[in-house]
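Note that one protein chain of the assembly has been removed; the remaining protein chains are unaltered in position.
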Amino acid sequence: MELKEEQSQNGSASAGSVPPLRRIVVESETVPIRVGDYAGPPDPNYGREPWQMAAGNDAEPVWIEERMRTEDLSIAYGDKRAVKDVSIEVNSGEVLALIGPSGCGKTTLLRSLNRLVELTPAAKRTGRIILDNQSVDEFDVTQLRSRVGMLFQQPNPFPMSIFDNVAYGLRERGSKKPRRKQLEPIVVDALERAGLWDEVSSNLNHPALALSGGQQQRLCIARSLAVSPEVLLLDEPCSALDPISTSIIEDTIVELKSEVAIVIVTHNLQQAARIGDRVAFMYLGDMVEQGAAGQVFGAPREERTQEYVGGGFG
Amino acid sequence: MSVDVRTAAPGPRPGPKRDSRPPSRGHGSPAPIRHETGWSIGDRIGLVAAWCCGISLCVVAAAIVLFMAAKGLQFLHLDMLTSSPQASLDQSQTGGFLDPLEGTLLLTIIGIVIAVPVGVAIAVWLTEYGRPSGLARLVESGVEIVAGTPSIVLAIFGLLVFQQSFMGFLSFTAEGGAVFGRSFIVAGIMMALIALPLVIGSTREALNTIPRHVREASYALGKDKASTIRRVLLPSARSGIATGATLGMGRICGDTAIVVILLGASMQTTPESGPFGLLRGTGSTLTSYVYNNSPAGEGNAPEKAYAAAFVLLIIVILLNFVVGLIGKRNKPQWN
Partner (left out) sequence: MEAASLSEVDAQASLDIDRTDRRVELLLGALASTILLLIVGMIVFVFLKALPSFTHNGLAWFGWGGSVDEQLMNIFNSPADPSDYVYHLRAFPLLYATALITGVSVVISIVFSALSGIFIVEFAPNRLRRTIEPVVKLLAAVPSVIYGLIGILVVVPWVADHLISEGRKESVAYVIQLDGTSILVGIFILTIMICPIMIAIIVDALRAVPEKWVEGAAALGVNRWRAMRTVSLRAIRPAIVAALVLATARALGEAIMLSMVAGSVGFSPNPLDGFTFLLEPARPLASTIVDNAEGLSVAPFGQTMYAFAAILLISSFFLSFAGWAARKSFSRYTLGAR
């Protein structure tokens, strides 16, 4: 997969015309598309029916089902409001990319979905978050977090062996400790789905901290997958990694999206265009625009979105 | 059914084949182990245990502090601080603990006067020089060993050394040549030993905090290592040295074993005749006074023991407080 950037012609900027957009060109092995040219139906009701199909590269149907949604969610740290009245949906079968400049509330929104924002002492939340038609306040926060997993910007494997890391979530809940024989198939499966199995299969007792940065992040993916979450929240997972690790992880994300609803916060617009199916643009706590990736990048409705996507600020 | 066909970004591997059913959790993976609630029995027991330990810690700490305060205030009279202990069968005649107070003060001064220069020198050598590195590591281990040796062992080792005839000048020599080997200076030297690791540790920490560019700037100005250390580094490490010295003082004040063995059991400060008589003399300290007045010692004056213990506790609290103050006030800012 190659990535090319083109600058559009600068010349004809008459008053009222669209400012020059940086065209993001994605070429795949099968069909090259120009995201800037695709102005598909700007349908605000995109993605509602459970069996609306979006095609994989071999036109296989992928189910889209709502997993989580927020309703008028607001989060404030003391007096400062970090997230203002955001309503958003998270569906399995697709990747939701949250984009926006630093400090605009994307990470706060993400961390509220698994109630991790409660670890910060001054945080207050209003509005509802629904997981599978149940408000997240209704059940135990540990259960929520085992259904809604999270990956952090800095890979954070525990100071244990690879096996122990992946098996950690499985071992440390409930009173019965599963035996290693029971855990092994799950661990192996998780490592395979995370794309790490080939590299570590020789020795699962190797210390996790001896792995490279990209491998550690994939280990964290495997660790989150082992508890079979319904939703996976990714907080700029590739920002600390080199391009090769980044592309491996992006491939993994795309493969996982059919089983797990994925929300990814990213600074990297190219990344959002590569792997995002739906994109939500946040600015200073407001959800400015959300919709299909093609629509948000190609024909954004709001001016702020246009400016941001065009590289006007960041 | 409208079909929105989009080409998603493909990866090098084709996606998994699916049939037209809603996806199950992972293909062929074993059923997930769903847990009942967040806290198992073991976890709850752990939580309760942590709370119990925490609360009982608070209770015991409060009990000790409040009890000592109550007993101390009950039994402490100001004249105890100013009168010397007397041997007497009548409790009201046994006087106060002025001499033990003097003894504590004297030993602390001797100990610190020896420990600080020696400790700072060793700390400087360890951080600024430290060659050959094998020797430096040995010295580090040595300091740790001294820190870990029980003070009773150091005390009788001191006795062994200072009872040799050539050490007679440090204490009293009886007729027949037997060196007494117990005096303020002898006890003070061993006290310096127990304060030494604390001084060395704090000074090293302080020196290590000073960033390299400060030293390099000094060398670039043409100063040699010795004057750099003397003029630049040590003044900056002042608070660390002070912390170590205060910690050492606290340790010296509280030690009883060395006093019991090496100070000679005289109630009052008894200087020897001749030069440096006070240093070569014997006496007692607050700690040995408390020990002797408790049921474990000869005396049976728990009131006096409580009063002296209270004064000792106040001294230790004050020293601790001073350590905290030094730490807060003199945080050097390096940018």
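Before moving on, here are some points about what is shown:
A and B are the chain letters, set down in written order, and residue numbers restart from 1 in every chain.
As a working rule, contacts are C-beta pairs under 8 Å (C-beta built on N, C-alpha and C of every residue); 3 or more make two chains touch, one makes a residue touch a chain.
Values in this document were obtained by computation on a predicted structure and should not be read as measured data.
Checked against the full complex, the one of B:109, B:167, B:278 or B:313 touching the unshown chain is B:313.
Residue B:257 is the one among B:170, B:257 or B:326 that touches the chain missing from this view. Listed residues A:223, A:257 or A:274: the one in touch with the omitted chain is A:223. Here one chain is not drawn; of B:139, B:210 or B:232, the residue touching it is B:139. The missing chain lies against chain B, touching residues 38-39, 43, 46-47, 49-54, 57-58, 60-62, 64-65, 67-68, 118, 121-122, 124-126, 129, 131, 135-136, 138-139, 141-146, 148-154, 156-157, 159-161, 178, 193, 224-226, 250, 253-257, 260-261, 287, 290-291, 294-296, 302, 305-306, 309, 312-313, 316-317, 319-320, 324. Although one chain is not drawn, its touching partners on chain A can still be listed: residues 114, 116, 119, 142-147, 149-150, 152, 154, 156-161, 168-169, 171-173, 207, 209-210, 220, 223-224, 227.
Note that in this section only the chains that are shown with their structure count from here on.
One finds 52 Å separating the Cα centroids of chain A and chain B. Of all residues in chain B, only 1-18, 20-26, 28-30, 32-33, 35-42 touch chain A in the complex they form. The touching residues of chain A, when paired with chain B in their complex, are 1, 26, 28-31, 33, 40-41, 46, 50-63, 65, 92-93, 140-143, 146, 170, 173-175, 178, 182, 185-186, 189-190, 193, 225, 227-228, 250-251, 254-255, 258-259, 274-275, 277, 292, 294.
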